Every structure is written in structure tokens, then in C-alpha cells.
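Submitted below is the structure of interest, expressed as C-alpha cells.
The complex is shown incomplete by one protein chain, all other protein chains being positioned as in the whole.
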Amino acid sequence: MSQAQHRDHAGAKLGMWLFLFTELILFGGLFLLYAVYLARYPHEFSVGGRELNVLFGTVNTMVLLTSSMFAAMAVTAVQRGQRHNVVRLLGMTVFCALVFLGIKYFEWSAKIGHDIYPGSQRLTTGPPGESVFFSLYYLTTGLHGLHVLIGGAVLTFVAIKVQKGKVNAGNYAWLENGALYWHLVDLIWIFIFPLYYLIL
Amino acid sequence: MSLPDNSRTDISSFWNDTGKTGIAAWIFSTDHKRIGLLYFYSVLGFFLTAVVLGLLLRIELMTPGRTIMGPQAYNALFTVHGVIMIFLFIIPGFPGAFGNLIMPLQIGARDVAFPRLNLFSWWLYMIGAAIILTALFTGSGPPDTGWTFYVPFSSRTGTNVSLAVFGVFIVGFSSILTGVNFVTTIHRLRAEGMTWRRLPLFVWSLYATAWVQILATPILGITLVLVIAERALGTGLFDPARGGDPLMFQHLFWIYSHPAVYIMILPAMGVISEIIPVFSRKPVFGYKMIAFSSLAIAAAGSLVWGHHMYTSGMSDTAILVFSFLTFVVAIPSAIKVFNWVATLYKGSISLEAPMIFALSFILLFSIGGLTGLILGAAATDIHVHDTQFVVGHFHYTIFGGSGFAFIGAMHYWLPKFYGRKYAEKPALLGWAIMFVGFNITYFSMMVLGMKGMPRRYYDYLPEFAPLNLASTIGSWILALGLALVLVNLFRGLMKGESFGRNPWGGATLEWSVATPPPTENFEEEPVVTHGPYDFKGAGIP
Partner (left out) sequence: MTHEQDPHIISYGKLAAVWLTLLALTGLTVWVSRLDLGVNRVWGALAIASAKSGLVIAFFMHMKYEGRLLRWLLFVALLTLAIFIGFTFFDVLYR
């Protein structure tokens, strides 16, 4: 009986989707807390939301949506056998990831500079609802940022494989599944943005 | 005439047919059978460690006041006993050990969908376990919060909560990856003719379990992260002084930890569904309902977590809803019990060790399940919440249930992998001693709980002393029986009589391969033409 390496593209995709479900539920726990505390502190959440920079948030949203488009285009490119396009598109996706993280760094530094961070003087002595809002903000965007980093690393790794020809039109589960992971990162932000920046 | 010797030392099998030898050939193996045995020995080692801790706890509780340790040690001991038993034995144990050993064979596959991910799961488990153990011996010492890590104590105690909880997080990730692997495997790698309606019930139970692992464990993950954040960053999300709500910790914790008990029991029930028909020589009664009930238990079991919180300050509406749903989840469990008993009816019963453990599972789990209804009904729960009654209840279900099923599975399947068998009489004697010891130990606890003795208390009123003494003596009898059972089993696996290809007469695919199985499991992918308990169709008398 042949023991040759046997690839199951649909199986790999199923496995990736199942893993994405776990990520959804992981962030879901934070959204659960958000929902409960929003119901309890509607006013303080508005006040907190107004402290966040809508411009930065909107730009970051557009950056991630664009990066998602690039990742999806990279899948199209690999399916059409356009190796150079794939690498270029993945490169642009990762570039967007870096821009996102850069903006995030700005935002966080600004907040921390204004004494807004978990356990800070301002938050421990101010209205409790605001402390809750910002604790959730840091935890959620922090966990999300970590996933942006991981996703970017994965796509960089995939781009190298594409460059070497190991990922190609006949064998692109790595790219497809890496892109799926990236889209999840985008999806989480699609919910973070209005819930934190636009609850005004 | 002597039977051909077919143990792992004598013939070519997964033990030796890869040409690779030494430890590296095991801890870097992607063969589901080797990984299954790696899990088996790891979880068994942790189980025995936690048994010793449990015995020490019972010695402390043997008499009122201080017996052998102080209160801090006692708190740490019951925490670590729980953490090891739950996160390092019973949650990973069934899927990791028997799921890995048996499931691919039962569906006619060569291995799981992601063999390297499977190995990674075991490594994550070991790394998580190492981190948990490190937490016990470093810094300010082992956590003393109970395995449930409730806030506010877990936010404030100086003990090694963060490190322990991080270890649990890693072990949880291992569980998630196993769930992903098993769901994909069962969807994609079934052999030709192995339809969903011909799947062995053990596989159905692992499928339902895998879904719980996928959908519930991430909530544990985020909850543990939140505990570390409370401690390390002062996020205050569970601190009322900072606007937080301690009940939110309880909700998040139990959203995972209640479904987790179904991770513990579903595969165990699957084992019982395998053993009962084989040792009754009768197809299982109501196959479809048993398969369906596994899914129903997983689904309904995800709706009831609030029944751990009746006395927490939760709303009356929530108490009502969760209490009602808790009764609903008892129904599919009862369906299984009825169907197992119906399978026995007019069967040709043979009482070997696997069957004896399976039959006692039905009794002990039923007692656990019925006491669960007392806990599930809010009105009665008020009186027994946080008493020894709860401790009795869950030991009946987890130990009398899952534990006995695990031991039954060991006797049923391990001889297939070792090619040698344990001796029946010592196994049955050991079982009998265990059964007596078990009931003395844990039934006493239920009576104590009814009388008002709290759980997790270092000391108790003098009126509780006689039953505590009885319970402790029961634990020694239980331990003696367990020792006899395990020594007899392992002696048999190493040096016992030769086992043969299918001495139990099972019709599922693991019995169709050689003993022990070769690495590739099947020479050619099997084509399945009969159901898993269709002995006639499989040509077995």
C-alpha cells in the first residue's frame, strides 16, 4: 500500500476554520464582559469612548480592511499561478499590519501619557465605569494586536514559501489558511472599532 | 497446542516496525498509537500523584483539628489535587490516551488528520504540566484558591496563582488542538463504507467531546488571562471597588467548566457503549439515540453553567432558567442508561474485568447523576451548596463514572496494544475492594454534606468526626483495591498470557488488525460493510 504523502486540502481548510472558531470564542469572552459592563455603565462607556481618537480608529479600520483585500487577492493570485503577484500582495498585507501596529503604538502611548491605563491614578480614583471601559479597551486591543503580530508573522513565513515555490497553484493550503487567519484578525477589529470608538 | 506468541516483544508491530528506536522515536513520533501511549502514561502518572494528595487530604480530615498539616497546607493540597485531577488527568486523559489509541483504528484510518499537530498537543500538555508543577515549588508556594480560582481571593492571594493558571492555559490550548484534530479526522478520514450511522459509539462520543473542547475551552483561556491581568495589571474587572463584578468571573469560569465535565464523561460513556454490547454478545439497543444523546448532552450541557451559582447573588430569573435547563440535560444521560440496560436484557453476559467496571459505572454514575439533580434544583441546592455533598456528588460521577470507565478501557484495550493480558481473578478482586472502598469514602461525604459539613474547610464540628473517620478508612480500602488492579494489569501487560487478535469478539475495526497493530494500522484501507455491533455481519460468533 502506498504510504506517499497525501494532502487533504479540504481537511486542512476545515481544521483552520475550526481553529478560527476558537479564536472567535476567545475574543467572545471579552465581548461578553463588554456587553455586561456597557449595560451597567452606559454613560461612562460614552465618556471613555470619546477619549479615544476616532480618526486613528477609522484609519486603522480602513488599513485592516485594505490588508484583508490584499490577502484575499493573494489567494486569487496563487490560484492563477502568478507567483510575483502573490509575494507582492502578501508584502502589502504585512505592510498594512505594520502600519496598524504603528498607529496602535501611538494611541497607547498617548493614553498612557495621559495617565489612562489599568491601575493608573486617574482610573483608580475616577468613576469605576471608566476604569472598566479602559481595562477592557487595553485587554481587547492588546490581545488583538498580538494576533495582528502573529498573523503578520505567519503571512511573512508563507510569502517566503511562495517565493521558494513550495506554495503554488497546486499546493496552497498554507496561503489559503494563513489568509483565513488574517481575515479573522480583520473581523475582530470590525467589531472592536464601533464598540470602543463609536459608542459616543 | 500453544497459541502463537504475539506480544510487542515478539512480532513486528508499531512498537518496532519503524526502524527507529530510543526515547526520540517516542517523544517525536507522529504515530497516533505512540502518542496515545505517551498521553496514557503521563496522565496516569499525574493521576497517581493526585491520588496520593487525596489520601493525604483524607488523613488530615480523619480527626477534627490538626491531624498532619496546617490550614495553609490543606488549602494548597485540595487546590493541587483538583488542578491535577481535572486539568492533567481527566480532561486530557480520554481524548489524549484512548481517543488517540483507538479512534483512527475504529474509523479505518491510518492516523489522525494532523499527526504533527497531534504530537504538538502532547508537547503542549507536558509543557503546561511542567509549568503547573513549577508553580507548586517556587515563589510563594502552590495556589490555595481551590481549582476554581474564584475572585477576589485569586486576585489577592500571594501564592503562585499566575504561574499555575498560565500552565493551565497551555494545557487548555493542547485540548483545543486535539478537538480540532479529532473533528477534522472524523469528518475527513473515515474509510469507505464507514458512514456516520456505522460509526462506533466511542467515536460519536469523541466527536461530541471534541466540539466541546473547541467551543468551550477558549472561554477558559480568556478567563485565565483575565485572572493574570487582575493580579499583574490591576485591571479590576472583577473588583467591585473598581467597577467590576466578581460574578462575571464565575460566569466566565463556569461557561467553560461546566461543559468541561462533559469532556470528562462523554468519552467514558462512549467506552461503556463499546464494552456492554461486546460482553453481552448483543448489538447495542438504540444506537441512533445513544449517538444523538452524545450530541444532545454536549449541546444542552453548554446551557446550564449557572447551576454552580445559585447562592452567588445571581438574579432569580437566571436561577430559574438554569435550574430548568439542568433538568433537561439529565434526559439524554438517562437515555444512555436505559439503552445500556436494554442491551443487557437477554444478552449473553460474561463478567470479565472490562464488563465489571462498565456495569459498576452504570450504578455509580447514576448515583452521581441523581445527586446532581438534588444540586440542580435550586431549592435543594441552597442547603447543600459548598458542602461535602457536592464533593460526594462529583466523585461519584468523575471517579465512579469516568474513573471506572477509564480503568475498564485500560483492561479492554491495552491488551490489544501489548499483546498480553492481565489475570482475571485479581482484577475482579481488586474491583470488589475498590467498589467497597469507593462507596464508603464518598457516600459518607454525601451524608456529611446533608448534615451540614462544608467543603474545603480545614476543620469541622465534632459531630462530623465518625463519618469523616469512616470516609478516610474507605479511602485506604479504595487505594488498596486500586493498587491491586493496576499492579495486576501492568504485570499482565508485561508478562501475562498471550492476547490474540480478537479474544473479546468485538466487531469494531480495531479488533480486525493484528495484535499489536502495525504502524500503518491497515494493510489496505478497509471497506466497511457492517455496523459496529453487528457480530453476525462481522462473522464473529
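Each chain gets a letter, A and B, in the order it is written, and its residues are counted from 1.
The definition used in the following text is that a residue touches a chain if its C-beta (ideal position, glycine included) is under 8 Å from a C-beta of that chain, and two chains touch if they have at least 3 such contacts.
As the structure is a computational prediction, the values presented were derived from the model and not from experiment.
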TODO: For the chain that's been dropped from view, list the shown partners it touches.
DONE: A, B
Open item on the list: Given that one chain is not shown, which residue among A:F21, A:F100 or A:Y117 touches it?
Closed with: A:F21
Task: Among A:M73, A:L123 or A:L139, the residue in touch with the chain that has been omitted - done: A:M73
- [ ] Spell out the interface residues on chain A facing the chain that's missing from view.
- [x] 6-7, 9-10, 13-14, 17-18, 21, 24-25, 28-29, 31-32, 35-36, 38-40, 42, 54, 58, 61-62, 65-66, 68-69, 71-73, 75-76, 79-80, 170-171, 179-180, 183, 186-187, 190-191, 193-195, 198-200
Task: Interface with the unshown chain - residue positions in chain B - done: 187, 215, 219, 247-248, 251, 255, 302-303, 305-306, 309, 313-318, 321-322
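Rule of thumb we're sticking to: only the chains that are shown with their structure count from here on.
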Open item on the list: As a quick test, compute the distance in whole Å between the mean CA positions of chain A and chain B.
Closed with: 35
Task: chain B contact footprint on chain A (complex, rising order) - done: 1, 3, 8, 10-11, 14-15, 18-19, 21-30, 32-33, 36-37, 40-41, 44, 118-119, 124, 127-132, 135-136, 138-139, 143
Task: For the chain B and chain A complex, residues of the former touching the latter - done: 113-114, 117, 176, 179-181, 183-184, 187-189, 214-219, 221-223, 225-226, 229, 233-237, 241-245, 248, 251-252, 255, 520, 522-525
